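Dropping the structure in here first, questions after.
Missing here is one protein chain; the remaining ones are kept as they sit in the complex.
The letters A, B, C and D name the chains in turn, as written, and every chain counts its residues from 1.
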Amino acid sequence: MSSSQSLLELLSPYPPGWGGVLLAGALSTVLISLGAYLVGIAIGLVGAIGKLKGNRPVRFVLDLYTTAVRAIPELILIIGLYYAGTDGLNRILSALGLPAVEINGFVAAVAVLGIVQGAYMTEVFRGAILAIPVGQIEAAAAFGMRPRLRFRRIVLPALLPNALPGLANLWMSVTKDSALIAVVGYQELALATRIAAGNTKHYFLFFLASAALYLAITLISNVVFAALESRFRRGQPTTA
Amino acid sequence: MDFSWIFSYWPLLAAGAVQTVLLLVISVVFGFILAIGLALAQVIGPRWLKLFARGYCTCLRGTPLLIQLWLLYYGVGSLLPMIPGLRASFLWPILREGFFFAAVSFTLNYAAYEAEVLRGALLAVPKGELEAGRSFGMSSSTLLRRIWLPRAVRIALPTIAGEVVLQLKATPLAFTVTVMDLYAVAYKVRQDTLLVYEPLMVVTVFYVCLTLIITRAFKVVEAQVPVRR
Amino acid sequence: MMRSAAALLVEDVHKSYGQHEVLKGVSVSAQNGDVISLIGSSGSGKSTFLRCINFLEIPDRGRFVFGGEEVLMKPGREGRAHPANWRQIERIRTGLGMVFQSFNLWAHRTVLENVIEAPIHVLRQNRREATERAEALLSKVGLYDKRHAYPAFLSGGQQQRAAIARALCVDPAVMLFDEPTSALDPELVGEVLKVIRGLAEEGRTMLLVTHEMKFARDVSTHVMFLDQGRVEEEGPPAQVFGAPLSARCREFTGSLSH
Amino acid sequence: MMRSAAALLVEDVHKSYGQHEVLKGVSVSAQNGDVISLIGSSGSGKSTFLRCINFLEIPDRGRFVFGGEEVLMKPGREGRAHPANWRQIERIRTGLGMVFQSFNLWAHRTVLENVIEAPIHVLRQNRREATERAEALLSKVGLYDKRHAYPAFLSGGQQQRAAIARALCVDPAVMLFDEPTSALDPELVGEVLKVIRGLAEEGRTMLLVTHEMKFARDVSTHVMFLDQGRVEEEGPPAQVFGAPLSARCREFTGSLSH
Partner (left out) sequence: EVRFGIMNEAYPPFFTKDPSGKWIGWEIELMDAVCAEMKETCSIVDMSWDGLIPGLEAKKFDVIWSSMSITDERKKTIDFTDKYYNTPSKLIGAKDGKLGAAADDVADKTIGIQVSTIQSEYYKKYFADKASEQTYATLDEAFQDLAAGRIDYVFGDAIPLAEFLKSDFGKDCCEDKGNVKDDPAILGTGIGGGLRKDDTALRDKLNAAIAAVRASGKYAEISKKYFDFDPYGE
């Protein structure tokens, strides 16, 4: 790249500026994160209930899941699922006489990060449910609410204010963890940053630019989480 | 499966494991202390402190740890040699080390995440229990030390356990500032020996054991106060 | 369902927490329109007994019949029984109203929302009708003004009244009241007394834990004195308060006039 | 500190929540050994008044003197006053014991730990001595067996007794009781009555919110009837219960005999 290029030109969204690459990377980051987050919430709710209410084998399996998945670095899980996992899947498929599938980076990313998020969410939800005064759940039971209804009408709204800070944390971390997906060649914001920086050798410019983009994602998420929190904290006296 | 490499690499592996554990312990301990301050600042601090703490948490949770680490190490760190005399001073051997920067930035980052968890937990403590403390004339600091904080930490325990494990898994990033932690050693072994899975398996076993220890420890603490369910 | 059957028949309930046996075989039988008061010293197992009746605590042993329908139990571990079918229990619970000793209002819902929650979501009633009935009940207990307040902002007595309105709004055949007037002033106690009398006249059955002997005497058709997990004395109020057979009961009711 | 000064002098307390004025100028003055009962209908502001006295609620206006020491106030926003010095309040609070209407036991501590918490960490007493006194108090309220239980595993009355023991253990000069017997059976009410009388004889001052008129009559030296945030009637129990001047008070205490 010619040295006469000003810093602003380097960040321009149109080639030869690298802004477009960063923006596209940011979009992939958001999409991967959103997918993984939703998968994680679903797993987490089921997992938390299972841990609290399930029988012995269910609890054992869930304990195994949360400890193992939380213990193994995401990077190793991603590598494992992407290489060994697709290999195994295709072997099963071919044994069944089915055509091989190509698991692309996006699906692998969402699946792996979602499974990881699910383990953390299980713990966050479990803690949040335990923090609900028992009496409130008993009152629901006393009115003949079925477990499902009880969960939807009483437990869920009551656990959310307890869980939201943890949930927000997980969202923040999944937007960053999505960077790991670069190992299977999926280009999101972190990798886009490295490519731009490595190409131009303007390391700081691009680190800062990408920090700004991540921050923008966060600030927007914060607005959403703050709105959720003020909604779900209604009924609680404000100053503790 | 080929694990013969372990014999020639075990000193490196052991050194790497020590680095990993050190980074974890340093960042969790100091980060937690910092987090208490940040959480309190957000809940009961004066306006300016509240804003500062909010801003701090937003920025540190809002950008990837990797980029914070780089900005600190390659950014701030590269300005340091310009300070006259620093290169000759006794501080230079520390400031030159990636470990120092990794420990600092992990601590700052962990504090931001933990502060957020603690903030929520502080708000979740039933108001009446705090009033009971005040009614006995507890000063704010006694109330905090004896009732509010312990109660909040209890509420937050499962989440804190999760954050600690997350922090464990963040330690491999230190490799990008030349710290040879366990993951870096495994990476090196993979490149040297071209074994794809075996080094990762060894590392995984280590991380799983460490995680088990962490979660067990938290379970023991949690069980101190029985929960009626 | 046989019309002549007892509205509620509970036999030989046992319940332990760990080593501590809280209920050592308590039975009760109630006809429609009965108001049965449970009195007894603190920690004698009154709340536990009420909570066993709607299976918030799982009794270790016991037979439970609601309006002729027996709760199916199956043997569990360590010789303890368990309900065989939670669906059945959930169905039966819809016919039981409960006022908790600690109110247990849902903190995330306003007073009105607390009251209409079960009618709408359990009994699937129309929201408008439920709201109308709820508002009428809230007026009756003097809480109409506070219907949009959240529980955390209410006085103790207001919370208790909200809990009573919530239990009444499901129109239950059997009501379980755990010290429903503990936080109420004498005027309101009088109001609640009227409400309970009215319900009894409609043929509803009530089980009532209370520490106010005067209240128990005025309202009940039958009084049970619980002591250390056993029914020490029972009978019509005149007997239990006037001429108790058991020495312990005499002591307890005697302490009325300190 | 003048020995002759009133143990407690509170004048013209005002308190609003938003638009709703809960206290409209309530005053009380108590000498050492006085037992003052606050009665009144639910929502009339009794708890709020007690909570203003130890500044758990910040009153909008009012003058507070404890044993001759006046609480310094400074004008705040919107014409409201604020305590000028929180240190002073913390110091004064150490001489006030409070039993809450909703108990507010610390869920993360056992009964015994709840009771010794303030003596050790506020009054800096020796742990062993505090424990001994706490255990004696717990025996007195019949909770010695449960001293190692966590609050969530106690019956309502047991929780209330734990809260009473906790308040007594700091040996306060002035005690604020918010319905301390609401969850207790008549026998225990009698016990608490005895305890309160004993404390009064020691020269301690007590403010007591209660709905049990009989209890108020038996225990108090002075009774205040609160209605809608105002003192409607006050005087010796014989007057308030026997020959009240205000019509509203007559109505309220009249409802005793429904």
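Here, a contact is a pair of C-beta atoms (placed from the backbone, for glycine too) under 8 Å apart; a residue touches a chain by one contact, two chains touch by 3 or more.
Predicted model, so just to flag it, every value in this text is computed and none were measured.
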{"item": "Shown chains touched by the chain that is not drawn here", "value": "A, B"}
{"item": "Residue touching the undisplayed chain, where the options are B:58, B:140 or B:178", "value": "B:178"}
{"item": "Contact residue for the chain not shown (choose from A:17, A:54 or A:147)", "value": "A:17"}
{"item": "Contact with the hidden chain (one of A:32, A:62 or A:79)", "value": "A:79"}
{"item": "Residue among A:128, A:191 or A:209 touching the omitted chain", "value": "A:191"}
{"item": "Interface with the undisplayed chain - residues on chain B", "value": "74, 77-78, 80-81, 87, 96, 175-178, 180, 184, 187-188, 190-194, 196"}
{"item": "Positions on chain A contacted by the hidden chain, ascending", "value": "3, 15-18, 20-21, 24, 79, 83-84, 86-87, 182-185, 187, 191, 194-203"}
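The criterion applied here is as follows: only the chains that are shown with their structure count from here on.
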{"item": "Length of the line joining the C-alpha centres of chain B and chain C, rounded to whole Å", "value": "51"}
{"item": "Chain B, residues touching no fewer than two other chains", "value": "127, 227-228"}
{"item": "Chain D residues counted as touching two or more neighbouring chains", "value": "102, 152-153"}
{"item": "Chain-level touch network, classified as line, ring, star, complete or other", "value": "ring"}
{"item": "Chains that touch, pairwise", "value": "A-B, A-C, B-D, C-D"}
{"item": "In the complex with chain C, residue positions of chain D that touch it", "value": "17, 39-43, 47-48, 101-102, 142, 153, 155-158, 161, 178-179, 182-190, 193, 211, 213, 218, 251-253, 255-256, 258"}
{"item": "Complex interface listing, chain B residues touching chain A", "value": "43, 58-59, 61-68, 70-71, 74-75, 113, 116-117, 119-125, 127, 130, 148, 155-159, 161-163, 165-166, 169, 172, 183, 196-197, 200, 203-204, 207-208, 210-212, 215, 227-229"}
{"item": "Touch list for chain B against partner chain D, complex", "value": "126, 128-129, 131-140, 142, 146-147, 150-151, 154, 225-228"}
